[in-house]
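To keep things clear, I will list the structure first and then write my remarks on it.
What follows is subunit A.
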Amino acid sequence: MSGGEFEPRIVVFACNWCSYAGIDLAGTSRIKYPHNVRIVKVMCSGRVHPEMVLKALEEGADGVLITGCHPGDCHYISGNYKAMRRYLLLKKLLGELGLSDRVRLEWVSASEGERWARVSSDFVEHIRKLGPLRLKEVMEGE
Partner candidate 1 sequence: MSKFLLFLGCTIPTKQYSYEISVRNVLPKLGVELVDFPESGCCGFPLKGLNKKAWIYMSARLLSLASKKGLPILALCNGCDTSLRKIKDLLMHDKDLREEMAKLLSNEGVKLDINAKVYHTLEVLHDFVGVERIKSLVQRPLKGIKVASYPGCHMLRPSDIPRPEDPVEPRKYDSVIKALGAEVGYYPDKGGCCGATLLPYSAKHALLIVASKLKTIKEYGFSAVSTSCPYCMEMIDAKQDAARSEVGDEDISIPVFYLTQLVGIAMGLKPKELGLNLNVSPVEGVLDRLGVSLYE
Partner candidate 2 sequence: MSDVRIGVYVCHCGKNIGGVINPAKVAEHAGKLPNVVISRDYVYMCSSPGQLLIEEDIKKYNLNRVIVAACSPRMHEPTFQGVLKRAGLNPWLLQMVNVREHDTWVHENVPEKAEEKAKDLVAAAVARAAHLYEINTVRAPVVKSAVVIGGGIAGIRASLDLANAGIKVYLIEKKQSIGGKMAQLDKTFPTLDCSQCILTPLMVDVSRHPNIEIYAYSEVVDVSGSAGDFKVKVRLKPTYVDWSKCTGCGACVEKCPGRAPKEFDEGLGVRKAIYFEFPQAVPRRPVIDTEHCLWFTKGICKVCEKVCPVGAIDYKQVERYVELNVGAIVVAIGYELYDLSKLSEYGYGKFKNVISGLQLERLSSADGPTRGKILRPSDGKEPKTVGIVLCAGSRDENHVKYCCRFGCAAAIKHVYYIKHALPDAKVLVFYTDVRAFGKGYEEFYQKFRSEENVFFIRGRPAEIFEGRDGSLIFDVYDSNTNQLINVRADLVVLEGAVVPPKDWEPLRRILKVSCDPGGFALELHPKLRPFETTSDGIFLAGAIQGPKDIPDTVAHAAAAAASAIGFLAKGYVESVPYLAVVNEDLCSGCSLCVPICPYGAISVSEKEGKRVAKVDVIKCKGCGACAATCPSGAMQQNYFTDKQVLSEVVVLAGGAK
């Protein structure tokens, strides 16, 4: 964080069938969104283990965005519902740590390149306002 405006570092989990394709569509449509997001592909949002989210925050991410298919649209029938239930539990846990604001679950379909741009811009701005997390620096400092 050397001077200038704070540039958040965001890890995104994107399901292969809807969200990853939607993010690709933003690319093919040349829709601009903040560069801060780093995308990790998973086959389904239901694959996202809470440990993956916690690890991201622990290792220096300022926010984590989980994206999946809209309810009813999951390629694997119900993976996004599983993701949502895990997400709600995880939010409770993160709340205990004061971090629940830094993780978000969003539905982005394969046709929603514009929605992805909006969702990611919103989240980056939201994290920018919250400020840096720097969990790793803090923990190593201790």
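With respect to how the candidates were assembled, all candidates are chains of the complex that A comes from, given by their letters.
Please note the rule applied: a contact is a pair of C-beta atoms (placed from the backbone, for glycine too) under 8 Å apart; a residue touches a chain by one contact, two chains touch by 3 or more; residues count from 1.
Being a predicted model, the structure only gives us computed values, none of them experimental.
Of the numbered candidates 1 or 2, 2 is the chain that subunit A touches in this complex. Those residues of subunit A lying in contact with candidate 2 across their complex are 9, 11, 17-18, 20-21, 23-24, 26-28, 30-33, 35, 38-44, 46-49, 51-52, 55-61, 72-79, 82, 86, 109-112, 136.
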